[in-house]
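Complex shown without one protein chain; remaining protein chains in place.
== chain A ==
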Amino acid sequence: MLAAAACGAGRLLPGVRGGAGSSLLSSQLSWTIHFRGNHWQTSMLAFQESLPMRAEPRKKKKVDPRRDQAQKDRMKKKIKKMEKAAQEMIPIEDFVTPFKFLDASRVREISPLSFEENERRALLLKKWALYKQKEHEAEMETLKSLMAAQQEALEELRLESEELYQAAIRRDEDLFPFEKEGPSYTPQVPGYEAPEGKCIDITKVYTQ
């Protein structure tokens, strides 16, 4: 009978949750239960009544949601703290020279320029300054002429009819945003098929 009770105890073991004594049950032989080393095994046969075995599977209704909520609050507090701390600036890639480019071995050796070359460069730069000045003046003249022509047209229109004038100076809503492809070096080839390939974007994206 005692042996059967012991087998029963062994079979019941997996069903019992909680209670540190459950692992010791197998090691304790039932005939030693009178000299038990634990206070919860009050009766040999009534396993289900001893304290740890009476415990039901934990109810998840009240305690755990509160625990999850507490966890979330703690996370939010941490995030707020991090946000309050001074944010690290996003580095501008163009202004940061990578170290490998500052190597001495990379420096180009150029022989000093001859006198003629220097003279040629100086004269060319002067000519260029004059050329750009003329170009700028011509552009300004063209723009002035454009504006004067439009102004005159509007004045004449006003003299003709106030209503048409008001219609003419009204803002054109459809004009902007204005998009147009700029010119390229060679014209478009009709029916050109670009070679297939995959474009992998390796730009670094920073988040603050």
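Quick note on the criterion: a residue touches a chain if its C-beta (ideal position, glycine included) is under 8 Å from a C-beta of that chain, and two chains touch if they have at least 3 such contacts; residues count from 1.
Assume contacts and distances are computed from a predicted model.
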Not-shown chain resolves in UniProt (candidates "Serine palmitoyltransferase small subunit B", "Large ribosomal subunit protein mL46", "Integrator complex subunit 11" or "Ubiquitin-related modifier 1") to "Large ribosomal subunit protein mL46"
The one residue from A:F35, A:F95, A:Y185 or A:Y206 touching the chain left out of view is A:Y185
It is residues of chain A that touch the chain not shown, namely 101, 105-108, 110, 121, 124-125, 127-128, 131, 138, 142, 145-146, 148-150, 152-154, 156-160, 162, 164, 167-172, 175, 178, 180, 183-189
